[in-house]
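Removed from the display is one protein chain of the complex; every other protein chain stays in position.
In order of appearance the chains are A and B, and numbering begins at 1 in each one.
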Amino acid sequence: MRSKHRGTHAVLALSALLMVVPFGWQLLTSVKTLSSATRVPPTVLPEWQWSNYAKVFEQLPFGQQFLNTVLMAAGRTVGQVLFCSMAAYAFARLRFPGRNLLFGVFLAVLMVPPPLFVIPQYEIMADLGWLNTLPALIVPGLFSAFGVFLLRQFFLAMPKELDEAARLDGASPWRIYWSVMLPLARPGLLALAVLAVLWSWNDLFWPLVVNTDPERMTLSAGLAALQGQFQTDYPVLMAGSVLASLPVMVVFVVMQRRVIEGIALSGNKG
Amino acid sequence: MTVTESGTTRANPAVVPAPGPRKRRSWRSGTGEALWGYLLIAPTGLGLAVFYLWPVLQTAYFSFTEWGPFGGHEWIGLENYETLAGDEDVLRALGNTVLYTLVGLLGIPVAVVLAALLNRRGLRGVAVYRALFFLPVVTMPVAVAMVWRWMYNGDYGLLNQALSAVGVEGPHWIADPATALYALALVGIWSSIGYNLVIFLAGMQAIPRELYEAAEIDGAGAVAQFRTVTLPMLSPSIFFVSVVSVIGSLQLFDLVYVIGGSGQTARGNPAYPRIQTVVALFYEKAFVTNDRGYAAAIVMALLLLIVALTAVQFRLQKKWVHYA
Partner (left out) sequence: MTSRMRHGLAAMVSLVLAVALAGCGDDDEAADGPATLSYAVWDVNQVPVMEELAAAFTKDHPDITVKVQMTPWADYWTKLRAAVSGGEAPDVFWMNGPNFQLYADNKVIAPLDERIKDAKLDLGVYPKALVDLYTFEGKVYGLPKDFDTVGVWYNKELFTAAGVPFPKDGWTWADFKSAAAKLTDPAKGVYGIGAGVGSAQEYYYNTIYQAGGQVISPDGKKSGFDQPASIEGLRFWTDLIKAKQSPDIKTMTDTQPIQLFEAGKLAMYWGGSWNVTEFGKNDYTKTRVDAGPLPMGVKKASIIHGVANVVSAKTKYKNQSWEFVKFLGSQPAAEILGKKGPIPAYNGTQAAWKQANAAFNGQVFLDAVSYAVPYPVSRNTAAWNEAETKHLTRAYNGEVDIETAAKALAAEMNDLLAKE
């Protein structure tokens, strides 16, 4: 049994190493001096140059940007899970004139690449006076055609008897949605939530465009700005990228199984 | 579609006293159900209309306008599209984007093989491997790009330092026009392998064991089983991943923005013309030089490209995707 998997382990371990080495190098570089990072041949052990991290904090209002990013991710996620599940339930379980047409329109939105929305969305934000505010980061992200599509698949897969029974007891559609369907759709909601958090946290284009005041930026835009300042001072850039990506990595390590199940679910339902 | 039976609209059916148990409920048959339907889709529906549908129409309109350096625009008809057709930068960006997308597809077979290895019976440590492969997926793309920009550094990067240890002199991966695009595509593959692998693994785990047992009885070895059972049964997942991958690759921005060097640092990178993608060009036109009308025309071209490539994929799927 053991020997049978030796080759497999060798291939997998080597590939996994390729996944991890860049992160290890990132961590090591983040505490090196520039002269030692650019030594040929390289030295592995750093000088523990913590001032690289200090430089990041000096340049970026890191705490504020962290908070902005958390609020953006939380706002978008809560909104998407709520609104998408409502619409998905309606599309999957209720009958009303124009249902298929409307669903088709939703699907059409899913097909359009985001850059097509950006200029007018930006103009809308400018008209509302929302540039450089938290709502600009959150509001357009509250609505997701993808989320509706994903959750609809979950509601469709549930046995018909469930809502029939509830309806016979006199429950309203809202009651059925809220007390019967939502609890059963938890894996789906979780999958959507995982994706929404991940996408919001890592989003660059939109935050880069709408919020230009460093105090209002998200971490990804802030990190890009760090490169604008430090150009190719790699130790500082590595320190910044460690700080910006660490929170999601920690969440991932803690919730690893759920995240991966969520992703797997979305891929095979979608 | 049910039409009104009772003729009354009950906005709040929950408070209606329940009549006899076997009668159809009022909202099921009435306009009440339709009303609830519209009510429930209203938030997302209105949101999509305001922030997505209307903007698409506006972008289409903007593509026929010219913008001043600080806003304000006027109708210029087809001029943007005429310029576009002869614009070297746009054509090159389109070419780069398509090439990047094609190279990116090479990550799929790699992910399939790795998933198949992870799916072997009795293998230990699957969760650990899976988590490690997934790490780049949860890492912020800007950070990923920075890390790789450093890894790829021609003089001091880890990659070339390792190569020189075995006597090979590596190129300046992202500053050399010959290698930059491929180096970028490799980062794309690296950072999406975990996502693809997780989906493939789930797909493989859903394949009934009996199929393998039957193949085994027919005397098929591991490789033959992979070819005759796993691949066909997995083809819907492979199709899904390739569609997602193509649409994603065609919109590549983050990697180019960071690795190519944002703003000032992009100036003077001799490889920049070789890695500039359509969306990166769009960003520059729309938000750096404020040439928004032209930028709108560029994304309209991108839309066409995406529709065309996705249509090709759906056309081809009939030839190789097996739905159980």
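The rule is simple: a residue touches a chain if its C-beta (ideal position, glycine included) is under 8 Å from a C-beta of that chain, and two chains touch if they have at least 3 such contacts.
Everything numeric here is computed off the predicted structure, so don't read it as measured data.
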Practice problem: Looking beyond the chains shown, say which of B:F226, B:F239 or B:F287 touches the absent one. | Solution: B:F287
Quiz item: For the full complex, which residue in B:Y156, B:F240 or B:Y294 touches the chain that was left out?
Solution: B:Y156
Quiz prompt | Where the missing chain touches subunit B, by residue | solution = 68-71, 152-157, 172, 174-176, 261-265, 267-271, 287-290
Practice problem: Provide the residue numbers of subunit A that touch the chain removed from this figure. | Solution: 33-35, 37-38, 40, 58-59, 122, 125-126, 129, 131-132, 209, 212-215, 224-229, 231-234
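We take it that only the chains that are shown with their structure count from here on.
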Quiz item: Counting in whole Å, what is the centre-to-centre distance of subunit A and subunit B, each centre being its mean C-alpha position?
Solution: 14
Exercise. Mind listing the subunit B positions that touch subunit A in their complex?
Key: 1-2, 12-14, 16, 18, 21, 25, 27-28, 33-38, 40-41, 43-45, 47-48, 50-56, 58-59, 62, 114, 117-118, 120, 122-125, 127, 129-144, 146-151, 153, 155-156, 158, 161, 164-165, 190, 193-195, 198-199, 201-203, 206, 237, 240-241, 247, 250-251, 253-254, 257-258, 261-265, 279, 282-283, 286-287, 292, 295-296, 299-300, 302-303, 306-307, 310
Quiz prompt | Residues on subunit A engaged by subunit B in the complex (per definition of touch) | solution = 1, 4-5, 8-9, 11-12, 15-16, 18-23, 25-26, 29, 37-42, 83-84, 86-87, 89-91, 94-97, 99, 102, 105-106, 109, 111-121, 123-124, 139-140, 142-145, 148, 167-175, 177, 198, 201-202, 204-205, 209, 219-220, 223-224, 227-228, 231-232, 234, 237-238, 240-242, 244-245, 248-249, 252-253, 256-257, 259-260, 263-265, 267-268, 270
